[in-house]
Structure formats: C-alpha cells, structure tokens
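The other protein chains are all here in position, but one chain of the complex has been omitted.
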Amino acid sequence: MSPREAPDRRKTLGEFRVNGERREVAYEPHRTLLEVLREDLDLTGTKHGCELGECGACTVLVDGVPVLSCLTLAQEVEGCAIETIEGMADKGELHPLQDFFAELGASQCGYCSSGFMLASKALLAQNPSPSRDEIRVALSGNLCRCTGYVKIYEAVELAAKKLRGEPCEPSRECTHGR
Amino acid sequence: MGADAAGSGAPIERPEGRYLHGVPDADLKVVGKPWRKIDARARVTGQTRFADDLFAPRMAYCKLLRSTQAHARIVRIDASAAEAMEGVYAVLLGKDLPITFGILPVSQDEHTLCIDKVRFVGDPVAAVAAVDEDTAWEACRKIVVEYEALPLVTDVFTAAATDPEAPHEHRIHDYGRLGNFHRQENLEFGDLAQGFGESDLVREDFFFFEGNTHLPMEEHATLATFDPDGKLCVQSSTQTPHYLHRALAKVLAEHVPAHKIRVIACPNGGGFGGKSDPFSHEIAVAMLSIRTGRPVKVTLTREEVFYTHRGRHPVLMRSRIGVSRSGRIKALDFETHLDGGAYGSYGTASTFYTGALQCVTYHVENYWFRGARYFTNKAPCGPKRGHGTPQPRFALEVQMDKLAVELGLDPVRIRKDNLVPANSLTANWMRVGTMALGRCIDQVVAGSGFLDRWQKLPHGKGVGLACSSYLSGAGLPIYWNAMPHSGVQLKLDRSGLVTVFCGSTDIGQGSNSILAYVVGEVLGLDPQDLRIVTSDTDLTPVDLGSYSSRVTLMTGNAALQAAERARDLIAPHVADKLGVPRNRIGFAKGRVFDVSDPDQGMPFADAVQLAESKLGTIGTTGSYRPPKSPARYKGGGVGPSANYSFTAAVVEVDVDPETGIYTVPRIFVAHDIGRSINPCLVMGQVEGSVYMGLGEAMMEEMSYRSDRFGVHKIPSMLDYKSPTTMEMPELITWLVGDPDPNGPFGAKEAGQGPLLPIMPAVANAVFDAVGVRVDEVPITPEKVFEGIERARKGKEPRVGPTKTPHVDWPEARKVRTPWQGGTGLEVEREQEELAAARANGGASRERRGD
Partner (left out) sequence: MLRLPKFSYHRPASGAEAVRIVAAHGGEARYVAGGTDLYPNMKRRVQRPGHVVALSRCQDLRGMRGEARSGVTIGAMTTLSAIEHDPRLRAEYPGFVHAASVVSTPLLRNMGTIGGNLLLDTRCNYYDQSHEWRESIDFCKKCDGSTCWVAPSSPRCWAVQSSDTVPLLCAIDASVTLLGADGERRVPLRALYRDDGIDFVQKRHEELLTALHLPATNGWRASYRKLRRRGSFDFPVLGVGACLSMDGDRVAELDVRIGGAGSWPIPAQKTVEMLRGAVLRFDDAASDELIRAAAQEAYKPTRAMDNTDLDAHWRKKMAPVFVARAIRDCLPGAPPRRDVLG
C-alpha cells in the first residue's frame, strides 16, 4: 500500500464473544468497541459520557479486565471475552452487585451504573473482601454525578459479603440516616 | 355517582392539612419504608432506554454547526457544498425557523439556529441531517460562515459599562434594560434606615460565586419522528416535556399544530436543571424530521453540553448587614450581579431567586434586595440545583460566621438566636410552615463535636458550620395560568392493575416510584405491582416538570387525591356487599376488607370489578396547585412554596499551610425532610447534593478565555473538575423533622437544599483552620495559599472581590413587612387596591407573578 492511499473504508467482518455469545458483525475498521456494542449489537447498556477516557461510563470487561470501550478499537478485541452489563444477570437473576445497587439506590439515574458495577465486579474477582479504601481506589476511574458514591460503596460492600456467603443486610444508617 | 363525576369538579387547591401528614408512622404500610425504586431493575441491568439508546429504521443523524465567534454578525452563510455531499439529507439554517422561543414568556430570545448574529462560542448556526454522524460532521465543516466581529463582553463590569448610546448591535440583545443589562430589580421590605440605625454592628462584605455547570453523565440527545400522518413525536433527554411541547408548538406553528406534537421525556441520565430549557437541538431535529421524512437523532458531544449549559450563574454580591450586640439581624441590604451569559433562559427567575430565600432561614427585620442580570458573550446560564439561591446563601453564611467572630459569639449561638420561627411570615412575605432547622443544627453540632473543636484544633485543621433552606416546588408556574401544576390520572383494570398516568419526568431522583408509593399506600397495593406511565404529552396529564424540587410534593399530592378518589369509588360498593358501614372499609395487602373483621373482604381486583359493574369504567384524576402566596408584590412570585426544607452541615477540613491544598475528611449533615416518603431515596438525594456542593466548593468552575476569543477554557470532563471517589469524604447524615401539613404524607424536598450549606461550611472551616477568608467559590488551593501569604506579609488574610459594578437602579418597590402591618403588596399598589376596593366594593386584583 502506498503511503498516500486513502484509508480503507470498507467494512470488516468480525466475530465477537459478548456475554458468552458469539456475534458476527460487519463494521467499519475505525469503530470503537463502544460504537460496535451500542450501534451494531444493540447493547445500549454500555453508556458514554465523554468518549475520551474521562468519565468511565463506557467501562466493559475484556477478558475480565475493566477497560474503557470508548478508547478500545473493536478490531483489537475480536476473539476476547467481552462482558457488558447485559451479561451480568444470570437468566434473569440479578448479580449481587446489581441487586444491591437496586436495593440501596446506588443507581439513581443509572447512567454511570454499568461502568461502576463492571469495575466492581472485576475488583471483587481479585479481592473478595476489599476495604472501603480499596473500593475507592478501584472505582476512582468512574464518575457519578448523582450519588456522591456513598451508596455505591455500601452496595459493593454488601455484594462482597453476599458473594462470600455472609449475612448482608443494609444498615439502618445507610437507608434512614443516623 | 359516576366515575367521571368523582374525577373532576373539585377545587384544585385544597386546604392545608388535607395531605395526610397527620397519619401516624405506625399506620403507614408503604410510606416511610426504604422500598426499592420501581424501575431499579431496569436501571441496573442496562435496560433503561435513554434518549441516545433509541434507534429507528431509516434514522438520520444530526450534527450542529456552532459559532466559532463569541459575538459577531453573520455576514454570509453558504451551505451548498454541504448540501451537495453524498449522504447528506438536509441542511437547516436560521432563516428556516424564524420564530423565537425561550423558557420564560418574558425572554423569548432564542432562535433555533442563529439568523443574523451569534452571541457566544457554541451558539448553533446550522444543522445537518445525514446518513451517519461522520458524514454529518464532515458536512458541517463544509458550511461556510462569514462573520463580522462585534465587541466582546465577558464580564459584568464590561457589560455594565456598555455605552447605552452605542450602535444597537453592540448590545447582545436589544431587549431588557439599557446597554447589556437584562434585568434590574429593586425591592425594599421594611425600614432599612431604622434597621441599620438600631444595629450595634454593621458589616459590609463582597462575595463572588463563580459559575458552574450540571455535568450530567448523560450527554443530551433527542430523536424526532415525523410520521406519514403528519404527527411529530419528539423523544428527548428533557426534564420539562411540557415546556418543550410549548416551544415546539410555537416555533413549528407553520408546520405542525400543537395537538399533533407528542413529546416523550426519556429517563434522564442526570439533569440537575441542565435539561429544563427547550433547546435548539431539540427543535432542529424536529424540523429536520419534517424535512426529510425520516427519524432524526442528535446526540451532543460533551463539549456541546458545556455550550448548552444553563448552569449556575456567576454572581458578584455585596451584603451589608446590621445586627444587635447579641447578634440579632436588624437589617440586610443585599445586592447581586448575575452574569447571565448570552440568553435569557430562566434568568429573570434566577435574578429574583438570588434575593428570595435570605429571610427564610434567619429572621431579618428589614430587608432590601437589589439584583441585576447582565448579558455576556458566554454560554447562557440558567437553573442548577438550588437555582439562584446557593450564591446568596454562601455570602450570608460566611457573613454570619464573620459576625460571630467579631461579636465573640459562637457560630451555633448566632444562628440559633436568629432562626425564623415556624408558622410565620418573613419580611418578604414568604410563608414558613414547619421548621426544624434548630434540630438540624443541634444534630450536626453534637454529632461532630463542633463546639469542642471550633477554634481549638491545631493549625491547619478546621471545622465550619452553615445552614440553608430550600423550596419544595415553585409556587407559580413558568407561564401565568390558573391550571394545576400537576395532574395524575388513575386507570383501574379488572385484573387489579392500577395504572398511574402523570406528566412528571424521572431524572434519577425516583419520581416514578413516588407515584407508586403514594397510590400504593392509599389503595393498599404493593408499589411494585403498579404500572407507572409518565412524561408523555400524548398520554399523561400535564406536570410542569422536574425542577425546583417540586415533583414529590406536587405529583405526590395530585396522586394522593386521585388515589383517594379511587378508594372512595370502590369502598361503598364493597361495604354494601359486605353489609358493613362504609367507614369500616380498609385497603391493605392487595385486599379490600372490613377493618373490624379483616377476614371479611375481597381481593382488590374483585373490588374493582364490583365497582366497575356498578359504575362503568373506573378512572380518577387528581390535581395539585400550591397554596396562594401572601407575597403579592411584583417579583413575589419567586420564592413562595408549599413548604421549605432546612439543612445544617458541619464540614471538616485539613489544610496544608505550605501549599494551600486541603482535603475534606468528613461532612456531617442534617436535613429537615418533614416526613420521608422513602428514607433511602432521601438519603441518596442528600448524599448526591452534598457531593455536588463539595464539587462547587472545591473545584468546579466554568472558565473562559476572556482575553482570547471568549472561548470556554475547558469544555471537557477531564478539565472541568468533578470530584472523584478520592475526594468524596465520609458523610454522616441525619434526617429530621415533623410531617408538614402541605406535603404528601408530610414530605418536603430533598434534592437541592442539602447542597447549599456545603460551600459556606467549607469556607468557614478553612477560616477556622488557617485564618484565611476566601470570599469566593470555588475555594481553590491557590486562593487559600494567597490568603496565607497575605497573612504572612501582614496584609488582611482575605481573598475575594472588593467592588460591584455601578448600576443606576430603578426606584425601589417598597413593601411593608407583616409586622409593619403590610398586605403583601407594594405600598403604592396597597393604596390603589384600597381605592379600588372602596370604589367597587371589594374584588381584589389578580395576583401576578413574573
């Protein structure tokens, strides 16, 4: 190819493994994973707030690692295991993170929630009993404008307990104040 | 009696106390419990469809071309190259939509796309619909716009100095007052000279509150579909579908009549006031859809969201306050200067709001308010969480702190001694009902150990206290009318399903769930079993929108009325069937039964069928309008509310004196909520408000390159600083208060009030830590450092403004206070009214709001 040649505009055919399913997509090579998920696979649970890596709303798991889909080229993750929010519940049964995000209102508008829950899921996979500071650090790449993060921390802590098989009732402080 | 009869005819306003605030907690099954939101599962599984999640067959994508100039005449626009591009369906220019719009009737000053001039960098100039976003973007780049620069105005001093004789295009708008003044208001309550005369101490301070923006995580998006039958459907991330409907009907009058326009507000990915105006992009896609016969979607980029703005006004303030030796406020002379940006937006209301609530926390004997709003060549300001009240609240709470220090009182004492009494009228005729600010203060003071720590912590560490109040919904609608502010319809199905129809919009605060809790409580149903249909102008009765913390109170009261009417339709027939008196019928756990013998009864579905077979189709309506306000003077329409929430906060800071950098380890906050309909959701609102307040206090600001083209300096998520998990402190929250007779089951607002005390509490804590007064928001490390350096050099350790622009204020509208025997009218009009009353035997004049 000569250096001056126009960029290739033709679509490429790719195969993605999303939430355990194989999906074939013909897409333009310059598209990001965010665009392919939302616009070609209709998986609109993955959100976007900046498309520049500055907010975390577009977080998905690639081979279990939380990354930003707005800065990931779709081509780069063909063949990888991609997990989005749509894959988090198991046959209609909510994942404990989803359950507690719902229970406590850790999801207010819910726009940031998929990013937070996927980042939290990756954290809990590595560290089943994180301290609050560890949760803060792990979630420091996700912005939420609604909750002030307080309920999010509580939800992650309760989900961690549930996953560890421990009792996990929300505290009265959390739901009613002191 | 038919269902229809029961569902209408009753007066819109109901007497205070008709909203079940008196029911004891123990008797409530749903209200007061931390229920899950009814749409929580959708939100956590990614199934909630926000506006940009909508796709339609044949859908075209729209991009807007925005002005690259801050203030310029448009000399020429040539879109031919764009129109000729493959994949471009239509290009829209300003002349295609000549009718103006704007949220307030008094400032219809926006064109969908600029026609003859642009007023800020980012003002929309053209709109393209194309096969995909890339093509639409490329097409925008091919539209040639020739500009001729006009003088740039980016601050209130320059705006104030605009020569009124200068050629008219030097003015940003040719309406408003002279030059670049948009509004000038002057209101005087009581006798200021006497008040200051009686004062032992008078302080004058200047404050500045920089503008900031909502930064909802969701970027605005709209999908418009003009169908072959000539009907237009606009689905948008809007907090105010009803007002958007009005704007569309006005601007598109020649293309589609109002009754053929349907607006559906999608769930909002955060709003905070930023999605409350009708916007150019919403109207542009509607018109493009009419033009192309295709669904057309627009999604703003984050940068464009900064231009859309309508956020917190930068406000420069002067506050002169007179107090007695013991700290009692005798007189307050408060002046605000609002840098409004390029358009009117809610600005008229914002201006009044900067003067409306000063007297609602503390009793002020004599009050003088002057407020000016200016047009500048920046993104238009509007309502953001707290609308117009956080700025003066910051000033007043810092000033109270200064007074306490100067008088040798403590910040707790001076506040508690001045508390506005419950069930009273303020100097500016706001009616305060229940008021638990004293208890809020006690909670945070005791909980934080404030009095043991204030002025006693080591250098660098400090605590600060501040208070606030906020309205539970504006007392008047945005356009004057006598209709309800909120309407609810119930449809009762034979299956036992109750569908609740309401025009309100859930922006994350949980307003859909509130409808379910209220109706569920009255009809004894599980809230999760109800179907809630909201924010669709074709299907749902009008609710004015999700702004001014009005939704829980107003839709709650409307829903309460509709549900009570449904109960009253059903109960008699069940009573007859059971052969018991009607007043023994109860509704609970999905059953309708005899309360003295609960086994005697039937499932709710059977009760509905029974009633339907007697009455025909069962449906009811409920509506709500806030009580008439005693503030009848011009401008008194802004500030009144059915009830007010109150908040107190203590903030801890840890300042590094070598750099000025500080952190906030803990915040204590207590909020007077009346009674929580759902305490868990209230907690969420309080926490979110504190978070947003902390962002405003520490770092958020809309900054512009005033010297360089007037561009927004940092229109991105990275550079506009929103606190991350690393900044959010530990938060200790108390919910206090007693059920308020005007709120549904006694509820007050929660979504805005708790934001207000955070900024002044941070400022007061910084002073406690290092002795530096930063009389400006945000309180950045640079400013703290500057104060420390000034102290080191023996100068006054203060950072902040020292003057306000010169304004030739219009003559004050004088209003006598309640304790002067006033009537809530201007003195002038009091006399007119008296004369008129004498002349024709009593009919008082219609109240007017602005």
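Structure notes:
Residue numbering begins at 1 within each chain, and the chains themselves are lettered A and B in the order written.
Quick note on the criterion: a contact is a pair of C-beta atoms (placed from the backbone, for glycine too) under 8 Å apart; a residue touches a chain by one contact, two chains touch by 3 or more.
Not measured: the values here are computed from a predicted model.
Check B:151, B:572 or B:781 against the missing chain and you find that the one touching it is B:781.
Touch with the chain that is not drawn comes from one residue among A:48, A:95, A:121 or A:176, which is A:48. Only one residue in the set A:119, A:144 or A:174 touches the chain that does not appear here, and it is A:119. Residues of chain A in contact with the chain left out of this view: 1, 3-9, 28-32, 34-35, 48, 50-54, 56, 59, 65-68, 71-73, 75-76, 119, 137-138, 140-142. For chain B, the residues in touch with the chain missing from this view are 52, 66, 68-69, 121, 133-134, 137, 141, 299, 301-303, 656, 658-661, 663, 699, 705, 708-709, 711-716, 718-719, 721, 723-727, 780-782, 785-786.
Criterion: only the chains that are shown with their structure count from here on.
Our note on geometry: chain A versus chain B, Cα centroid distance of 31 Å, whole angstroms. Chain A contributes residues 38-39, 42-52, 54-55, 57, 84-86, 88-89, 94, 98-99, 101-105, 107-114, 117, 135-137, 139-140, 142-151, 170, 173-178 to its touches with chain B in the complex. By the touch criterion given at the top, residues 34, 36-37, 40-50, 52-53, 55, 214-219, 267-272, 301-302, 447, 507-510, 676, 679-681, 683-684, 686-692, 716-718, 722, 724-726, 728, 731-735 of chain B touch chain A in their complex.
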